[in-house]
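In this view, the complex is presented without one of its protein chains, the others remaining in place.
So, chain A:
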Amino acid sequence: MENYSWEELSKLYDACLSLSDPEREIFLSENTEGKPELRSRIKEMLSQTKESEGYFKDLMKDIAEGFGANMPDLAKPGDIVKNYRIIEKIGAGGSSQVFVAERVDGQFDKKVAVKIFKKKGLGTFDDKSENEKQFLASLSHPSIAHIFDGGTLENGHPYIIMELVEGKTLQVYLKERNLTQKECLNIFSEVCSSVREAHNNLILHLDIKPGNLVVDKSQRIKLLDFGISQSLKQNMSDNTFSKLTFNFAAPEQLQGRILSVQTDIYQLGLLLYYLLSRGQILEGQEQTNLFLNGNDSKFIPSEELLSIIKKCLQSKPENRYQSVDQLLIDIYNYLQNYPVSTFSKSRFYIARKYVQRNSVATLLLSLVFLSLIGGTIVSLRQAQIANAEKEKAEKTAEFIKDLFISTSPLAEGENYKDLSVFDFLEIKKTLLFNEKSITVENKWELLNLLFETYINLPEADQAAEVASNMINLAIEEDNSLWILMSTHKKALAHSMSYNFEIADSLYNNVYMNMGELMEYNKQYAIQALSDIGLNFILQRNFDSAEFYLNEAISLPNQIQEEDLVIISTAYHYYSQVKRGLGEVDTALFYATKALEYKVQKYGLSDLRISSDLSDRAAIYADMKRYSDAEADLLNAIKIDLSVLDSSGVTVVMKLANYATLLSYQKKYNKAAELTEHLLKLRKERYGIYSFDNAFLCLNLTKYYSALNKYDLVDKNTSMGLQILDSLKGYPPYIKGLFLLSKSLVEIKGQKPKEALNHLEESQYLLTPLLNTPNNVYQEIIDYRRGGAFLQQGQIQEGEELINNAITRLKDKEGDNDIFIKEAEGYLNYLKTNSFTN
């Protein structure tokens, strides 16, 4: 062993690198005294710097070749394949060799490419039915190299015969040309449209990569090699990894999982990345690494494109684009400067939608049928800016126009580039506050508008902030009416984000000064009273809600044309209160009245009547008039879909209600299926952490309870509770309902102690629901408590609780079979278990 340490050697060598030859001599002799071995080693090393570099490179290449094990040619010139004679080998890839060939009979002088696969017995043409061969052969798209035929050679190697494309590979083309981003995106769109064509013919490509893309003589991009394409119909799960090129393989290909349309989408994402970097990235690069160190995204000029790529590259196929169409739409949108669906968690998207339908300045949160009793939580609030505010229209027109510009292709000026509507609103607000020339009145109006914009988006937190600004302005101006109005707005914003404590106290202030509001504007007063009513409906405090709404609807002596909408909103809320109080006939009366008023004003297919329709459906459902309910609900959904996005909260919640309607008719499987679908859709588009997802989970727990699938009840309960935890505010009884579900799982899992704890907490949280008529929560809590007692061996107490609960359940109105069955099950448990104990 040498008499020097690694550290010594390394330090000295390093130091020498920055010295000239003579300097090195001196330096070394000074620093290696008594260690000649060290000195000679370093000198030797210094002379070998270059060679060592080459040595490792060559060694790596040799190793690579070792993995690749060269392969003899699979065919030679003169060989006949089907009707073609091989002329020469023109290329070889990891999995195959490609030959150029001509017709044996000389009928056509057109040459073809014959691709022979190295691996025998691949699922290529041989395994395909005639039908599928037809599919492949009929694949016709200007950007797809045509496939003529295929089969297996005598030596067992599969082959395909395809159109011979003469041109340059994409790789070479990119290096030669200095393509603009737009040209790159055009190439990409071409490829996408050819893949879409294949998908339409139930064919997957599965090997989309630069090497398979050729730009032919007429400058057209061609996608080659459907060599490992599989029919969409047979979900391929065999491991085709060895046939693939690493760099463009999707995770599910590497893992040998089921391949799908999303596999192609993954590869398209990589291709887009490759194109935008002009071929500079991905060489020897790990995919998982792509965006991690940030410097890779330097090739991607915009956040939107990056977000499109990222969506394609999601490791889970279900999180990617669901079709090439969707991907293409985003690319087109980008090319035309429209917002892209994946961008900024779709706020952009919502905002755009909002702008598109700015005349309907409402985004209605429709009601959700609640689990178990079909109570409703009502997010009924209609933004009333649309009505009777025509005089404001002109003032707002400019603002709205600006809003348009920020997302429109005509946007001028760098300032608005890459600006989301939210950024824009922020800027607008800042400008407003610093603008000296603007009159206070106009400032007030614009803040008003800003508030309505946020509340309708719906971004209650931002709205609350604007309301605070309004309060400040009002105080500055010492305008008591403004103070009242802005307090009302702030309360509304808090109520909409379920911060009821703050909302209650703010509304209290508003109510104390209702007289002043009434003097100012009766309509405004009705609106404020309605909103206070809504605040209590959301808390399911129907008695209080009824009080305020009673005042609201009794205010107008006679209904004037301009009062129609305001009054109809009050009626709408009132009907939900009556529903909550179990007075369904009255509820139906007012719901229908509200609807009539609105139809009178807006017509039959206006977005503003859709929530009235779906809320009336809830009343019909309570009355077991399911076909009426279904008609109203479907009508509402139809109206929504004509304006709104199908994955938006408004439509999704109505579809969730439709599922609940199915469950009322005992179609639990269907209900669960639909709800799962909605949950997946929401998760995909907007992430898991939103209030509406909690609702979907809650509904699922109900359906799965009915289906006795307790593991799924458990799963959705946990997910729901997790979602609630992530939210700033929510009505406490929602958590109570989840805990009630949890207790069911725990009893079924023989954990009586945990169940009892959760039942106790649940009882506390459910307090507001326990006071509503015809609910059976107390009974459920009681018999489950009884069940838990039985499990703990407290037989007498348990039996008493259960029997008592069953008696009450039988007395109550409504369809309680499912609960009675569950309760009786607990009694049976005692019987079966008492033998063993």
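The definition used in the following text is that contacts are C-beta pairs under 8 Å (C-beta built on N, C-alpha and C of every residue); 3 or more make two chains touch, one makes a residue touch a chain; residues count from 1.
Note that contacts and distances are computed from a predicted model.
Taking the options "DNA-directed RNA polymerase sigma-70 factor", "3-isopropylmalate dehydratase large subunit", "ABC transporter substrate-binding protein" or "Phosphate-import permease protein PhnE" in turn, only "DNA-directed RNA polymerase sigma-70 factor" matches the UniProt protein name of the chain that is not displayed. Among A:Glu33, A:Glu65, A:Glu176 or A:Glu519, only A:Glu65 touches the chain left out of the display. Here one chain is not drawn; of A:Asp21, A:Glu44 or A:Glu501, the residue touching it is A:Glu44. On the side of chain A, the interface with the absent chain consists of residues 1, 5-7, 9-10, 13-14, 17, 41, 44-46, 48-49, 51-53, 55-56, 59-69, 71, 92-95, 118, 120, 169, 171, 209-211, 241-242, 245-247, 251, 254-255, 279, 282-284, 286-289, 292-293, 315-316, using the contact rule stated above.
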